[in-house]
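Sharing a structure with you now.
A protein chain is absent from this complex, but the other protein chains hold their places.
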Amino acid sequence: MERIKYSELRSTPKLWGLLAILGAFIGAAALTVLYIEHHGHIVTGMNNQIVWGVPHVFAIFLIVAASGSLNVSSIGSVFGKQDYKPVARLSSLLAMALLMGGLAVLVLDLGRLDRLIIAMTTYNFKSIFAWNVLLYTGFLGIVAIYLYAQMARGVHSFALKTAGMVAFLWRLALTTGTGSIFGWLVARNGYDAAIMAPLFIAMSFSFGLAVFMLTMIGTCTLTNRRYAVELRTRQARLLGLFVAVVLYFTLVQHVSNLYVVEHQAFERFILLRGGIYTWLFWLGQVFIGGIVPLILLFHPRLDVKKGLVILAAALVVIGGLIQLYVIIIGGQAFPLEIFPGYEVSSSFSDGIINKYSPTYLEFVLGFGGMALATAITIIGMKILRIMPVNLSDENVDITQV
Amino acid sequence: MSKEKIANLQRRNFLKSGAALASVTLASGVTLMALSQGAAASADPNIRWGLLIDTNKCPSDCDDCVSACSNEHGWENNGLLTDPQWIRKVTLKDKQTGRENSLPIMCQHCEKPPCVDVCPTGASFKRADGIVLVDRHICIGCRYCMMACPFKARSFVHEKVEGQKSYSPRGKGTVEGCNMCVHKLDAGDGTTACVQACSASGNGAMIFGDLNDENSEISQALANYPSVELRDDLRLNLGVRYSNI
Amino acid sequence: MKRLLVLLMVAFTLVSTSTLAGDLYPDIPKATGKPHPEGNEYMRINHMDMLKHDRDTVVRQGVRDEDNSLAQCISCHVVKDEDNKPVTIKSEEHFCRVCHDFAAVKLDCFSCHNSVPTTPLQSSALYPHSNTELDGLLAYLEGVAK
Partner (left out) sequence: MISVIYALLFYIATLLLVVGLAVKIYQYAKTPAPLKIPTMPAPLTKTGVGFRLFREVAFFESLFKSNKWIWLFGYIFHLALLLVLLRHIRYFQSDVWWWVALIQPIGIYAGFAMFLALSALLLRRIIIARIRYISSPSDYLMLLLLLGIAASGLAMKFVSHTDIIAVKSYMLGLLSFQIGDLPTHPALLIHLGAVALLMIIFPISKLLHGVGIFFSPTRNQVDNSREKRHIAPWAKKLEEGEDR
């Protein structure tokens, strides 16, 4: 067994080609932002009923995945699993990159993008949104220090462990904050639930690890590095566990909602009669994003079939985006119940399922955020010693189980 | 404007300029600010403005309050989902009895407004006299207040706006909603455009006044007749009340 | 080197005496109404702070001092085109734009506020001023004392 060595990615045409493609996505998103900024949100599909749309689905996915992808680091240094340590650096870098990508989308969708500085200088401390601004910037700072501690020579293991602990607790707070953006919205039947915070934490574990594994496999393929099969399989099984946990929390979310009379109509909407939202929930979120990956990830020959891992992780990502679509858009599509027991109608969409058809601009913006996160990750791996060179099965410490 | 009034205004302006001129020599740099700080604020913490709407007196085919608001503030709803609506008429039909009812909904000016709690910059705020407003100078257009409002009282401006009323500025990328005609209240009119229109139509379904003043018409009416708050389960203590729903 | 400097200075005095400075200053439109008691230079330097201060007191406290309102600024500083119609902020002739364009400073007021006078001010006819002249003066003196 040799020491794990790390190296920067080498300049190859493949790497530059990939960066160029990502650059095209980012450029398209930048143009989109200018276009929306000039014309106003009228050019998007968002309206006065569905006020948060596809950009928010992408942004929140990236933010949730960011905190989740840090788990690999935490498992290594906080929970002392030696075999996770060689990939801890990537985990930290990826966490920062995903958060930056998500924040970029969130911020670029603001109605007054030019006043971004106000969001950073004027705080209303009662607002969970304002807390999140601090949680996000704090996360970037703390993970940067953590990454530094992971990479610098001669850092005392206690210091590393402390940094890892702080980062881990901070990320829990961050996801709680993100979940509470919705959980504390008492006005809406689709959101008002304390379960949102733990659900979001579970989602972050699952989405984060899926994104991490895709990044790891992708980078190793691109640069001819090794991703120890033993480690890969073990992480894949862990992902399977996380997927199961998300399914469990989703179950609890809906069952407990069914128990509350005032939320029953909403549950009927999502689970039975919501049209596109019902389809997305059952087929997208539960089947494609939950059950199929679960079957794949507990496949007995998972260790030899890399394709299964890739497929499962990709499905978790797609299912995650769909889940957030159902939560964010579905929650707004269901009409507000201002007058229980009455049929209501008005010129402002009262009493009807709110319509929303996203325009391609919103997707361009969302994919731009994903491309930005990927590009930051690649550039980070290019200039810093993030990726292990010799992560073969012989070099992974699997003595601790 | 009468001649007398004009003369009055001019005299006033002259005196003010004199004061400001003196202030230049006293302390340059604080001049007009000192003046306006000294002036009495119109948001009086002893007042809580409120509305009482009698739905029995509100015919379903009348939307005078809506068009009055639209005229006063210059917004327009042409039926697009992206169009703003500060006040809207909602028709209710009791699912069990089939009784139909109609009433206007606007910002309910909560005592504990969720929109103020969630606003990250503090652009959503409650004035001392209970009016819930958006300070569009610091609104960043995040729309979280719209997510939080139980009444859909707020609209996001999706397009460029031109030809705004000078007392009711509106602009693309910010959130807006009923401001209880704050410009009229500050000017001492003591009423709002929708209430004026409602009484002009002869229906008289809306009463405006100070909820804190027990002798006001609205307080008297609230004391003597039953009324409800919308979404009273949320315990937001609304400034707008309804009777005979 | 010394000779060069002397040459330069001579060239300079020649040039600077031959042409008058000042053509490079933007052509600021004249306003109607009484001049600002603080002087134009003071306004040029400090108008942004005054506007910001007043916008906060108006929106937050409802202190609507009409003379200090943006509407009043606009009504005195209106610029009219050939048809005697007020020009909006879209025109380079607009009072605010003349300097803001010159200095390349972004002008944000008119993304929400109207850039031309809206007459008649619907409410101002009904406007009973909350404070009389004496009150105003007293309030002012109070402010100064603070």
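Structure notes:
Per-chain numbering from 1; labels A, B and C assigned in written order.
The rule is simple: a residue touches a chain if its C-beta (ideal position, glycine included) is under 8 Å from a C-beta of that chain, and two chains touch if they have at least 3 such contacts.
Computed from a predicted structure; not experimentally measured.
Within subunit C, the residues in touch with the undisplayed chain are 4-5, 8-9, 11-12, 15-16, 19-22, 24-26, 41, 44-46, 48-49, 99, 101-106.
By our rule, only the chains that are shown with their structure count from here on.
As a whole-number value, the distance joining the C-alpha centres of subunit B and subunit C reads 30 Å. Averaged C-alpha coordinates give centres for subunit A and subunit C that are 49 Å from one another. Subunit A has no residue in contact with two or more other chains. The residues of subunit C lying in touch with subunit B in their complex are 34, 37-39, 42, 46, 50, 53-57, 59-65, 67-71, 74, 88, 111-114, 117-118, 121-131, 133, 136-144, 146. Residues 77, 79-85, 88-96, 101, 105, 114, 116-122, 138-144, 146-152, 155-160, 172-175, 230-231, 234, 245 of subunit B are the ones touching subunit A in the complex.
Those residues of subunit A lying in contact with subunit B across their complex are 39-42, 47-49, 51-52, 110-113, 115-116, 118-119, 122-124, 126-130, 133, 181, 184-188, 332, 336, 338-339, 341-350, 354-355.
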